[in-house]
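The block underneath contains the structure these notes are about, expressed in structure tokens.
All protein chains but one are shown at their positions in the complex.
Here is subunit A:
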Amino acid sequence: MDKEKLKKCEEEREEYLNGWKRARADLINYKRDESERLKEMEGRGADRVVRELITVMDGFEEGVRETKDEGMRIVYGELVRALGRCGVKEICPGEGDRFNPKEHEATGETESDAPEGTVARVERKGYEREGAVLRAAQVILSKSRKSQKNNQ
């Protein structure tokens, strides 16, 4: 009788102990997930702001190229640096660089001296923040002159 009781007790103990361990583990996991999620949310908030700013940057960049006002140039440089401090990096491949669809978006093709299928020129810079592409760099790919003739 007592033996049976003891066995039952032990079983229960095992069950409760497991349940308790599971609950502890659940909490630890939840805390970890939650802190990750918080970090992610924070990053996403920043990403949203930067995404909005990207198109403004396009126009600003163009304007700075046109203007003779040194002050505007400094202001633009400061804006780029401020974004840099927030972890924002430009994606700006050079001529002849391999086309990488993870960071580049092909918007057209043109004849150029660069090897076929590589980047001929960048139409609009891309931007990334902590490894996440906020906008892919929009690039024109090279179509070699020879293959152009072949096609015709």
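Here is the rule we use: a residue touches a chain if its C-beta (ideal position, glycine included) is under 8 Å from a C-beta of that chain, and two chains touch if they have at least 3 such contacts; residues count from 1.
Just so it is clear, contacts and distances are computed from a predicted model.
> Absent chain per UniProt: "Chaperone protein DnaK", "3-methyl-2-oxobutanoate dehydrogenase (2-methylpropanoyl-transferring)", "Carbohydrate ABC transporter permease" or "Nitrogenase iron-molybdenum cofactor biosynthesis protein NifN"?
Per the UniProt record, the undisplayed chain of the complex is "Chaperone protein DnaK".
> If you put the missing chain back, which residues of subunit A would it touch?
Those residues of subunit A that touch the unshown chain are 19, 22-23, 44, 47, 55, 58-59, 62-63, 66, 98-99, 101-102, 104-109, 117, 123-124, 132-133, 136, 138, 140-141.
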